[in-house]
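Before I ask anything, let me first share the structure, which is written out below as structure tokens.
For this depiction, one protein chain was excluded, whereas all remaining protein chains were kept in their positions.
Labels run A, B and C following the written order; every chain starts at residue 1.
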Amino acid sequence: MGRRQQGRTAALAATIEDRVTDSFNRQGLMLHLGADIDEVSPGFVRIRLPFAETLTQQHGYFHAGATSAIADSAGGYAGLTVFPEGSSVLTVEFKVNLVAPARGDWLEAEGKVVRSGRTLTICQLEVYGVAAGLRTLVALGQQTLIAIAPRDQRETPE
Amino acid sequence: MGRRQQGRTAALAATIEDRVTDSFNRQGLMLHLGADIDEVSPGFVRIRLPFAETLTQQHGYFHAGATSAIADSAGGYAGLTVFPEGSSVLTVEFKVNLVAPARGDWLEAEGKVVRSGRTLTICQLEVYGVAAGLRTLVALGQQTLIAIAPRDQRETPE
Amino acid sequence: MGRRQQGRTAALAATIEDRVTDSFNRQGLMLHLGADIDEVSPGFVRIRLPFAETLTQQHGYFHAGATSAIADSAGGYAGLTVFPEGSSVLTVEFKVNLVAPARGDWLEAEGKVVRSGRTLTICQLEVYGVAAGLRTLVALGQQTLIAIAPRDQRETPE
Partner (left out) sequence: MGRRQQGRTAALAATIEDRVTDSFNRQGLMLHLGADIDEVSPGFVRIRLPFAETLTQQHGYFHAGATSAIADSAGGYAGLTVFPEGSSVLTVEFKVNLVAPARGDWLEAEGKVVRSGRTLTICQLEVYGVAAGLRTLVALGQQTLIAIAPRDQRETPE
């Protein structure tokens, strides 16, 4: 709890990018998959995921679970950039269409805030496969986030 | 290609469970996450994922990406159990609501075929967190799968 | 405003079924489509929609928009049955798979609460076509609702 308190205080003082990076670095899954934050701006986050055999489905492409994981994180952090300082973010739900085989040297997931309200925020999610300098759309999604106000951090989100 | 051909021939002769297990074992991501097939029956698959620090989001719970990855795989393999032999399966899209913090000693993702057509199959997805013998629903989803006929295996799915 | 105030006061005193029926009767669209409340119980609502030429798509079946409209209302009212008295309900989002041609003498849309939290409630939606006493699943959905507390009724929901 002390550590969370410290983390929160630091986050309050930090820039948007620091807030996103700070939280991202505490996501064991993103580290385990090998993902990195590529860009952070207000209402927008891009995450990169280099190809590895550890990320594949049965045909050797990126698994839909890997594609979805970075799409969800990109959207969640895009939301976090527009929330009041000290807030945290939870995904309420998301939907993703896998529109082409997810292959390439790496994937790029982009989360973009479309509308941000007092409680709920809606993001569009796009994932591209990049190979030989060519970006191909491989997944398209839509996500609902909920902002957890500082005073509610210890409560169950809903 | 030779290895895939052998795999396919073997799969044609095998039981439903062997077909699912065979494909599952070629999913690098499922191995990397630490997931296992727990049960296979016609139109139903359950996948287990023990907790690990490598699967977490920023609050220490299972990341929505991990939850979604096993939900997607459970649904996809539930679909595969009802497809003609030699077919393979691709996820067209899925939607998942994250209804409670995904915590527990392990997660159990269940995919269940609701309707299977010539081309498209619809599954319901449920993910439970299990701790101290108690199962709590943490995610609920719905998924559209497409069956790829043996003759179309080398083509782009759509 | 006076009329709404009266309606609200009456609703507070009424049973669950009255609350649902009262709100349903103020939905101009449900009347215009010809839909009726068929059953109300805690966490569950069923709406019936008899076939009419005014409800069709280009092949003469029920239009997906009609199917979705009653599915959305059934889920929303299922949610309302579990909300605190005086609350109102808004749909945050829903997703629906149209799994078979929507035909029959009437459609039956069933909304069922799967999980209800302080702010958000998740419903499953099923729509059946009924002909010659046979019920066929034609649509399957999932919905996120938000409860608007009495004190927030005049504010924008999100």
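The rule is short, and it goes like this: a residue touches a chain if its C-beta (ideal position, glycine included) is under 8 Å from a C-beta of that chain, and two chains touch if they have at least 3 such contacts.
All values reported here derive from a predicted model rather than from experimental measurement.
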Among the options B:31, B:120 or B:137, which residue touches the chain absent from this view? B:120
Which residue, C:69, C:107 or C:147, contacts the hidden chain when the whole complex is considered? C:69
Could I get the residues of chain A that touch the absent chain, sorted low to high? 95, 97, 99-100, 114-115, 117, 122, 124, 137, 140-142, 144
Absent-chain interface as seen on chain C, which is shown: 23-24, 26-33, 52-59, 63-66, 68-70, 72-73, 76, 88, 90-101, 156-158
Missing-chain contacts mapped onto chain B: 92-93, 95, 117-120, 144, 146, 156-158
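Convention: only the chains that are shown with their structure count from here on.
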Where chain A and chain C touch, do the two copies share over half of their residue numbers, giving same, or under half, giving different? same
Chain A and chain B: spacing of chain centres that average the CA atoms, whole Å: 22
Would you kindly tell me how far, in whole Å, the mean C-alpha position of chain C lies from that of chain A? 33
The positions of chain C in contact with two or more other chains are 95, 117, 144
